[in-house]
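Every protein chain but one is kept in place in this view of the complex.
Residue numbering begins at 1 within each chain, and the chains themselves are lettered A and B in the order written.
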Amino acid sequence: MKVTIDGITIDVPKGTTILEAARMIGPEVAPPTMCYYSKLKTSGGYCRTCIVKVTQGSAANPTPMPKPVASCRTEVMDGMVVENTINNDVLEARKGVVEFLLINHPLDCPVCDQAGECSLQDLSYEHGAAKTRYEFPRREFERIDIGKYVQLHMNRCIMCFRCVKVAEQLTDNRVHGVMHRGDAAEISTYIENVIENEFSGNVIDVCPVGALTDKTFRFKSRVWFTKPVDASCDCKKCSGKVRLWMKGPDVLRVTARKNMWAEVEEFICNTCRFDRKSVSDWKIEGPSPIHRGSVISQNHYNHLNELKVQVMKQQKALGFMDINKRP
Amino acid sequence: MGRKLLIHNDKVPGINTLEVYRAHGGYASVEKALKSMQPDQITDEVKKSGLRGRGGAGFPTGMKWSFLAKPEGVPRYLVCNADESEPGTFKDRYLMEKIPHALIEGMITSSYALGAKTSYIYIRGEYFYVARILEAAIAEAYAAGWLGKNILGTDFSHDCYVQVGGGAYICGEETALLESLEGKRGNPRIKPPFPAVAGLWGCPTVVNNVETIAAVVPIVNMGGEEYAKIGVGKSTGTKLISASGHINKPGVYEIELGITVEDFIYSDEYCGGIRNGKKLKAVVAGGSSVPILPTELILKTAKGEPRLMTYESLSDGGFQTGTMLGSGGFIAMDEDTSIVKNLFTFARFYHHESCGQCSPCREGTGWMEKILKKFLNGTATESDVELLWDIQSKIEGKTICPLGEAAAWPVAAAIRHFKHEFLEIARNKKFVDISHYDRLNLIRA
Partner (left out) sequence: MGSQVHGAQKFDEAKRAATVFSDEAMKTVQTIISHYPPERIKSAMLPVLHVAQAEFGGWLSPETMDYVASILKVKPVEVFEVASFYTMYNLKPMGKCVLEVCQTSSCWLNGAEDIVKYIEKKLNIKVGETTKDGMFSLKVAECLGSCGTAPMLQCGASYHENLTYEKVDKILDDYRAEGKLRSYTDLDYKNTL
């Protein structure tokens, strides 16, 4: 099947979604995603960041689709023509979605462990507006510990449903889910309950924001001060292929390996994630390739340091991070 | 007097019982269908009748039926959408409460046409007492052999059940309804697949509104062509209109499609004019989600032609100067009505009813309500009008299900036609509630 996305034509197998086809072409035309996760069945369609315009439905039926469609849940038809980055309506609509996702987000990046590898940060940076138009109090929830290792910070959640799908598809006893509805909806266990399962830690990796974080890594370090290293072990429960985030000789945290779309390659077990925090537990394979444009890939901030020096020269007596003060 | 096909017997004492209903010609369509018609013939008659979905979208019913997949060995279902929740709409409740057998007869005849051995009536939970009325009618129908095994000695067997909902407007959306019927949260499904291919429990399913199913009865009885003679153009047959607001005679009216809006509002046969001799200010013609129109545009189209109660005439002029027939929830507002405050009640409604699945609706509906609240508090600024407009434009068409549009359209229409009211509040920094509640005032005095 032939599909044309932003003027580039590619041949894809039947059943491929527009998003997958766009990813095959490359990151330049691939729409951003917040809820879609290729490894989780029935994921996607909720966040609406990946919407695109179908200007020609198929070769057989060339009429355009009336509304923008979620590219992650729309299958390609032969001869379909799609506009993503070249369509201003799409970009404007996406800007709207980013704004909706942010109006109730606490914007507490300075104290959020996800900062630096947060899909919402990347999305806002690439597609959002500089200023908010929202002037009302933001939604607030209590922080809850769900189990020994995972903390739920509901304020930051964007309702992508990925963690629910992990629990459904990777574990046999889902104890957390989506409660209430509308903008009062929340991820919760409802009754005090712990997520206790050998694969439960994967909810941390699939969370696109800092709503589910690793308690063993909490406030240990900003991610960009750690070095990602691919490692493996002979694990009986999972593939044992992980990524170690190191500071000097210390393993500060263990995650699954993620690809260029910020999706894990293989889910890992809790033993690998939480209990193997020593270099001697692992066979080191080498530095991890970090593909996307997060600060981690800047590899070690020479550029940032230069920038900092320049800024400091211009703004004396003003802290670099002190964003609230103006010269 | 216009012809009535659905609620012509509503005032007959005991019409809720099988005995009286039968004495007035009830269940004739089942006899005719099962004894003398093939299932596809009924679908053909429905196609010929030009019947369009009465729930709001107005999709041709015969076409919807013909999309139903019929794979071997897979059960098919008919589901009746009795989750009537669109503000301003109460016609289905009236029909089910007064003449429950009209719906059940339609369910049997339609199920025969679709080859459905089981059907469900999904009724909103708030209508629990109506569900009791339906259950009693179903029990009567079973006892008399209209439901159950080998109906009328044919090999057609059918079971019909009532399920109550739990309180959620979104379950009126057909895929959310199916989720709810499956015992889940009422989150609309991402389409495709459509219910005609994968509906209830993944089986082919047709979901039709109460009035649509009830209309199948007269269509089978009189023939599709005869039915199509009523009405104008592609708006055939009769339609139940729920009339409310500042009119002399609120209630449910069955109209022949094609009467003028003016006639509907002012004639004594229908609404009987505006209460207390006031002037009409605006009308929401088809349930809360359709665009509100000021008097001059609801009575006449932009071209100056009389506006008719039809799908086509009401939508004449698009959203710039027109609206939609929708569910037939007709809300009339008199000259003392604050459009801004009425809009606030709509915005509050959609915020309350958003399922929370997709971001534009989840976040946008609440935001719009908060901004409208500023108008009621007198703290809104002129830029808030622009902001509201921008937010609604970013919800419309970007969501999984039509609730996004339903929430956006009323905001857009109110600003389009009554911007001066918003600006006046913003400039004066003051909201004056000019609405009158005459019925209550009587008691106060």
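Basically, a contact is a pair of C-beta atoms (placed from the backbone, for glycine too) under 8 Å apart; a residue touches a chain by one contact, two chains touch by 3 or more.
Because the structure is predicted, anything quoted here is derived from the model rather than measured.
*Asks:* Looking at the full complex, which residue from A:L91, A:C109, A:I144 or A:I290 touches the chain that isn't shown here?
*Replies:* Hidden-chain contact among the options goes to A:I144.
*Asks:* Just to verify: which one of B:Y27, B:W65, B:Y127 or B:F422 makes contact with the chain not shown?
*Replies:* The missing chain is touched by B:Y127.
*Asks:* Touch as defined at the start, partner being the missing chain; which of B:T17, B:Q163, B:T295 or B:T379 qualifies?
*Replies:* B:Q163
*Asks:* In terms of residues, what is the contact footprint of the unshown chain on chain B?
*Replies:* Where chain B meets the chain not shown: residues 84-90, 92-93, 120, 124-129, 132, 161, 163-169, 180-186, 201, 242-246, 250-252, 284, 288, 329, 331, 333, 337, 341-342, 345-346, 348-349, 352-353, 355, 435, 437, 439-440, 442-444.
*Asks:* In the complete complex, the non-displayed chain touches which residues of chain A?
*Replies:* 141-142, 144, 173-181, 184, 186, 188-193
Operating definition for what follows: only the chains that are shown with their structure count from here on.
*Asks:* Which positions of chain A touch chain B when the two form their complex?
*Replies:* So the residues of chain A in touch with chain B come to 45-49, 51, 66-68, 70, 73, 92-93, 96-97, 99-101, 103-104, 133-134, 136, 158-159, 178, 180-185.
*Asks:* Can you name the residues of chain B that touch chain A in the complex?
*Replies:* So the residues of chain B touching chain A come out as 168, 185, 190, 351-360, 362-367, 370, 387, 393-395, 397-400.
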